[in-house]
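What follows is an incomplete set of chains from the complex, kept in their original frame.
Chain naming follows the written order as A and B, and within any one chain the residues start at number 1.
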Amino acid sequence: MSFTYNRTIHFQDTDAAGVIYFANVLSMCHEAYEESLGIAGINLKTFFSNSSTAIPIVHTSADFFAPMFCGDKLSINLIPQQLSETKFEIVYEIVADSSSQQILAKAMTRHVCINPITRTRTPFPDAIVQWLGRV
Amino acid sequence: MSFTYNRTIHFQDTDAAGVIYFANVLSMCHEAYEESLGIAGINLKTFFSNSSTAIPIVHTSADFFAPMFCGDKLSINLIPQQLSETKFEIVYEIVADSSSQQILAKAMTRHVCINPITRTRTPFPDAIVQWLGRV
């Protein structure tokens, strides 16, 4: 299954080369993740303030296939996959709304669930397990 | 007249104090400006690459009345006003969707139209004059 997030490239996303700054592609992907969590009923303010569990990103990668310009309308397809009781991965595919055949960029983030105090692994909270099963 | 832009606070917008980083409020306002231009049919890629005319921001200000948290759903009301043949101002009012009575922040940007080579004042292009008349 998957989730699609619509996003327009903002002026701030771009750099002096006239296209989106490479690291901002990953930020857009994280927005898609947040939107998906929010729609699943997860309170983002609480979730990201690391009260009882934290789910930091431990690895990320991205491939850039074509330039993206200010005003471009994009769809980001998000495909999460649980890897273990304490680890999941999300793959993101970015396509232009005007030509959804061509993938403009592809990215991934790998997340682990930890106790934010001891920083040792801990199982995902129920809400995340449900989100992983549903998206 | 005015235009309303809907925006959710992203994780990246926040800082270690747990609320939106002050300068990112201005970036959100600029997004509202871009969205409004885009809806008016202005090509953002061309517009912001300063081919024949540039419309840089020469002054900005913002007042912050209440904290904004990750996941908060906001409306940004944008009210542009032409000041002269070469100058306009935009006022932005940010309210929470959950309680639109309370203004969370207020901002403004002042823009002047210049020739990007000589950096001297030049009248707004027709598309901007039309946008100013319509929004």
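The rule we apply is simple: contacts are C-beta pairs under 8 Å (C-beta built on N, C-alpha and C of every residue); 3 or more make two chains touch, one makes a residue touch a chain.
This is a predicted model, so every value here is computed, not measured.
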Complete-assembly copy number [criterion: all chains share one sequence; 2 shown]: 4
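We adopt the following convention: only the chains that are shown with their structure count from here on.
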Where chain A and chain B are represented by their mean Cα positions, the distance between them in whole Å: 26
Of all residues in chain B, those that touch chain A in their complex: 8, 10-12, 14, 18, 27, 30-31, 34-35, 38, 43-45, 48-49, 69-72
